[in-house]
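Some chains have been omitted; the remaining ones sit where they do in the full complex.
Chain lettering (A, B and C) follows the sequence in which the chains are written, and residue indices restart at 1 in each chain.
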């Protein structure tokens, strides 16, 4: 098995479950180190009892990850196919990119691949929820809670910027749970006047402070997305700008002191919540069962309270965005 | 609205949501203090912005609770009916007992009652999950995590007793998430030899420690339930006995030092997790919508990821027990 | 009493203790709202049992705070002196600025003032520690812990920027406790080559990841402090730049992917740790005792494990910086 893409609490739960279930069937398990990079380079390591002992509460992934895409490397796919000769099956645990590669390898070459969806952003299609999301929401809500006391003491507005580049699930859930007075997400137009109006409604009730939650992926009026990739090849500046820009625009309209804080990486690291551990374990068991039954090209998925499977193509077909109905729930509590 | 029965994180989220949604419709909201006791005695208090400000992250209930059952009090039902004359509708937030009273008042007298299901044990029928459960699992899992380090350092077995009198959901979830080596729940016969065998399997792999999670409601072989109600009218001794008895029986079989710890009240108090806050809010909004539409005799419920409603009678018809399928998931990781 | 300056976990503990102790002596207590602003405007509110009930675990301050300095307002000092006519004594709870005003009011006009030192940065002279610092370290260490799992999974360097404008205590303590591989603080010259060398030492031992902790107040080579006050009159950009700049310089030298994250406001809000609650309570009791004994111009202070008092002038004489001995302790664990 391999883990690809960004860090996500619950990865070790998946790894543990795949091993335990496959061992029951008499199989051996092997880690492919550092995501697709390890498939290209045939970097393998057997996984036994010692390796998976005590990993359940740990964040990160014990088998490493990378953002390598074999389709973008010279000879990448050949390397992957060569490594497959040593494996009976591959469990690819990852997000849109990782699962996209898995899906292609299966459809193009018929390789024995199954997938496990992974994203803290919860924006993968084909599954109601992904592990890692609950932990991100937990950390982000704690951040919102902490900012409430500061905002109240200072009679100030604080804008809390959460992760969520394409979908606003983290901002939405942390905002609802943290009692945010407005929530800005990529799925909804950013309307500074509406934010200011919510702040004013509170002020008219004697509440001289507010907390706004904004997803890093919000589309800001008048701000284009271009030019934001820095020297090191990753988007950096834009992330920061959202909270800060919102703070300035809200301050301009309300004349109240407004500050921004960016929660950043703490949302994606550290010990997973119980719920994420359980979901990771269930996804891992399902993936092992898919291997046992030879159901290649499928991935684990949660529907309601049941874990089953869907085709890998479904996960990568489109993003799962925040619905209007969920946003309306949040709006009940704005201002 | 009223809150009845035991404390449960998320109650204040429900209260806040009912108020906010009903105010949107131009209604006023009134708290009935201390559960059905306040309906019997007409102990009412208007709820406005000040009352519900800042309550979302707080444990407990700002309107008090009690275990009063008007049907067991002389003149209780008459008192309740009299109080109803001052109310247009009642949102009863509570567990099996509270909702049972609500259901009866509706069916017998046609009173305008809607319900919100509440139990940390997650054993109420008609809804997939209840708020408070996620927090209980969170606290219990933290307890299991902490006991792991002590068990390992001491080469010892620790039995962690969780809440869950009739259903083993808390033990099951905290046990799976905490990596327990065996989980004992009321729905499954307690087999000490199987527990000892799991411990031995671990020992044969060089793991000289184990953590067992046991629900307080386990039926212990040879232990009858009678005679355990103490002078103060509540069952006390039996709760304690489960963890302790299991520890003694396991120690007897494995000859390994075994200790029990009872997590107790910390599982039902304190700030709710984000998930419980959100579920509480959604249940509150649904209850308010039931009031708006005059859908008396129904309660909020979660099905998959959707909140809708079911008849109150459904909640109290039978307990929702841990399924064999869930227990099989847990068993994969025993020993 | 009044609370001035930035938010700080433990303020409510001080307020509660001052009230309880003074009530024992038969006195009444009055809150001056929003710091010195309330003294200028005579904005007072009696504090009784209801006001201080349940505030101990709460972050922030129930009596509001501001950064108002009466010496910088026209008629400010006159307003303060006028308000004093209604008070027998004033307990000023705050940082360097707040205590500086208190000290001046006492020395210039002989006003009956005592102080309680407050800063999450722990840089106030005259006391070994201040409340709020332990909570800030707790939150920052949790942040460092979380970044460790991400850094390890990604084989990456993460720079965690903490609060601490003039002194590096938070970075130092969170860095030591979080197992940082290098710590940058204002008291020590920033040597990027030394940071890179520590990263390389780890790499030579097979550790392809590192976590660097940097205080927001670090003096960066080649970066001047000017020009960083924004339109709203407070320094904003500079804060951000430290982590980001360090990340770029380290990436340049090590050729390893390096990312920065800024912990921000979450360090100063939210429920205080037990230690901060206890220190706040003890400082409050001492301040009340100073009032009882008419020891004007003094403030509560911690020396070793004892709480006593020192002249207010001592607190504001100079900053308490990280000693070389403490930094040497940290250096043992670099790389």
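Here is the rule we go by: a contact is a pair of C-beta atoms (placed from the backbone, for glycine too) under 8 Å apart; a residue touches a chain by one contact, two chains touch by 3 or more.
Because the structure is predicted, anything quoted here is derived from the model rather than measured.
Asker: With 3 copies in place, how many does the full complex contain?
Answerer: Counting every copy in the complex, the total comes to 4.
The rule we apply is simple: only the chains that are shown with their structure count from here on.
Asker: Looking only at which chains touch which, which shape fits best: line, ring, star, complete or other?
Answerer: line
Asker: Looking at subunit A with subunit B, do both copies bring the same residues to the contact (over half shared) or different ones?
Answerer: same
Asker: State which chain is most central when centres are taken as means of Cα atoms.
Answerer: Smallest centre-to-centre distance to the global C-alpha mean: chain A.
Asker: Report the chain whose CA-based centre is farthest from the CA-based centre of subunit A.
Answerer: Farthest from subunit A by mean C-alpha position: C.
Asker: For subunit A and subunit C, what's the span in angstrom between their mean Cα positions?
Answerer: 33
Asker: Could you tell me the distance, in whole angstrom, between the mean C-alpha positions of subunit B and subunit C?
Answerer: Distance between chain centres, rounded to whole Å: 40 Å.
Asker: Where the CA atoms of subunit A average out and where those of subunit B average out, how many Å apart are those spots?
Answerer: Once rounded, the distance between the two centres reads 30 Å.
Asker: Among the residues of subunit A, pick out those that touch two or more other chains and give their numbers.
Answerer: If we look for residues of subunit A contacting two or more partner chains, we find 145, 148.
Asker: Help me check something: in the complex, which residues belonging to subunit C touch subunit A?
Answerer: 3, 6-7, 9, 11, 34, 58-61, 64-66, 139, 142-143, 145-150, 152-155, 158, 231-232, 236, 240, 244, 248, 251, 257-259, 261-266, 268-270
Asker: Can you name the residues of subunit B that touch subunit A in the complex?
Answerer: Interface residues on the subunit B side: 16-17, 20-21, 24, 49, 53-54, 56-57, 128-129, 134, 137-138, 141, 145, 148, 173-174, 176-179, 205, 207, 273-275, 277-278, 281-282, 285, 303-305, 329, 332-333.
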